[in-house]
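Every protein chain except one is present and positioned as in the full complex.
Now for subunit A:
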Amino acid sequence: MFKKAIVSIRYNSLKKSNFYYRSLSYTSERYPQVQRDTKFKRLNEDDISHFNSILSKDQILHATPDNPLIIYNEDWMKKYKGQSSLVLKPKTTTQVSQILAYCNKVQLAMVPQGGNTGLVGGSVPVFDEIILSLSNMNNIRSFDELTGVLKCDAGVILQNAMDYVSDKGHVIPLDLGAKGSCQMGGVVATNAGGLRFIKYGSLHGSVLGLEVVLPNGQILNSMKSLRKDNTGYDWKQLFIGSEGTLGIVTGVSILTAPKPKANNVAFLAVDSFSNVLEVFKRAKGELNEILSAFEFMDSTAEKLTEKYLPDLPFPLESDQEGNEPSFYVLIETSGSNKEHDDNKLESFLEKVMESELIVDGTIAQDETELTNLWNWREMIPESTQMNGGVYKYDVSLPLPDLYSLVEATNERLKKFNLMSETESSKPVIAAVGFGHIGDGNLHLNIAVREYNKEVEKVLEPFIYEFVSSKNGSISAEHGLGFQKKNYIKYSKNDNEIQIMKDIKREFDPNGILNPYKCV
């Protein structure tokens, strides 16, 4: 897929290039209230020589003044920067186990890292934690064409896993913008959601087994292919979404789905959010089993994306009066019979058009158009970041309230006189909303010219309080990490938080795994 490749290349180059580079200050300086836990040992020569006895020379990276291990110490949003001087890149589960057993014994803190594409600062060190990169564990272990069960190492890049099973007629049950960099282990450890959630559901359902190394070095293995295994506690569920705080995922057994033989994408303009919801309701009913994505974005998000993709013509024209519709909706169907799907989609579109629920629309005529239409959704995150930075909020809200958070945030930013699309003296460019309607998941991105404490104070805890007041979740799919650790109370009650802490203590009594984060 030519265009898809471009997408991931862009993503990677954004991650690595310096085109918006500012010298980023250390997380520890920007958040002085977070103190390094004195119980953790500081790395010394003895530790290094011990790691040398486990790993070969090329599996150990040391920070030097010339190479401060930036790509491992900084997250890709350039919001968090740790000061680790050591990256370990084991190749086998046994090596991971030996490393952990040692760190646990001497109390060296550690942050597990996959593709480092997380959005809440969960995959980079806060202070001097050792970085354990899973990148070298990148083998596909097995694939069963009959059951569709894929077993692979944690460091396999999602895109590679997708390509691998695609050749064998299957799809990985999740897809996300970072697929060119993120890794299977990280995807599982963070319980990533993504674009196919509406059709294939959560990783809690599709992960069939895990291989996990506990902080004491013990290897827990349940790399099974069983869809049904009702024998007591399903312990692997604890590690899905544990954000590397309970153990290190080294192997994943995941159920892949048969690859749809026919895909369609329609891109629609809708003039109100209530109509977006009505279109969704009808799409669920009429497209039913072939509906595989229902994404929405507001017109401000698309305006920013138009600036980011100047060479790609926007799929829809504005109406005669020059009014932009307020919302756009992208509907994807996937099924096994093209004619059947075409007919279903066309009759659905005809009906919503007749009912005047949509004001304009188009439908992809070939694969190139299909990928280009997806670009108008997938490129929003990068578009909101290109002028300096972005504050990202990823929340779940009941559908009728979903967009009200974006409206409330815009009002608030205006009230504090912080926002302007044109005036460069204002820190905020725009607050935009988009996301997965199908899952009640809103992405609120605040595109900024610079990261700024004043803006942060206006946004937080306001956004969390708003979400909490609507009984939403402050993190629908990005996790808690470092960014949202202190806001967990807006989504979970005291008892729930206590039991999470108890679980953490049980698995990681010394607290060496990914400290200062999650719970």
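The working rule: a contact is a pair of C-beta atoms (placed from the backbone, for glycine too) under 8 Å apart; a residue touches a chain by one contact, two chains touch by 3 or more; residues count from 1.
Keep in mind that, in the parts below, contacts and distances are computed from a predicted model.
Engineer: There's a gap in the complex where one chain should be. From "Probable electron transfer flavoprotein subunit beta", "Large ribosomal subunit protein mL49", "Exoribonuclease phosphorolytic domain-containing protein" or "Ubiquitin-conjugating enzyme E2 G2", what does UniProt name that chain?
Structural biologist: "Probable electron transfer flavoprotein subunit beta"
Engineer: Of the listed residues A:Gly205, A:Gly285 or A:Pro313, which contacts the missing chain in the full complex?
Structural biologist: A:Pro313
Engineer: Pick out which of A:Asp58, A:Glu423 or A:Asp494 touches the chain that's been left out of the picture.
Structural biologist: A:Asp58
Engineer: From the list A:Lys39, A:Arg227, A:Lys307 or A:Lys338, which touches the chain that is not on show?
Structural biologist: Residue touching the chain left out of view: A:Lys338.
Engineer: Please pick, from A:Ala266, A:Val279 or A:Met500, the residue that touches the omitted chain in the full complex.
Structural biologist: Answering carefully, the residue with contact to the hidden chain is A:Ala266.
Engineer: So one chain is hidden, and I want to know which residue out of A:Asp144, A:Glu367, A:Asp401 or A:Glu460 touches that hidden chain in the complete assembly.
Structural biologist: Candidates A:Asp144, A:Glu367, A:Asp401 or A:Glu460; residue touching the omitted chain: A:Glu367.
Engineer: One chain is left out of this view; which of A:Ile48, A:Leu176 or A:Met353 touches it in the full complex?
Structural biologist: The missing chain is touched by A:Met353.
Engineer: Identify the residues of subunit A touching the omitted chain, counting contacts across the whole complex.
Structural biologist: Within subunit A, the residues that touch the unshown chain are 1-3, 58, 61, 89, 261-262, 266-268, 313, 315-316, 338, 346, 349-350, 353, 358, 360-363, 365-369, 371.
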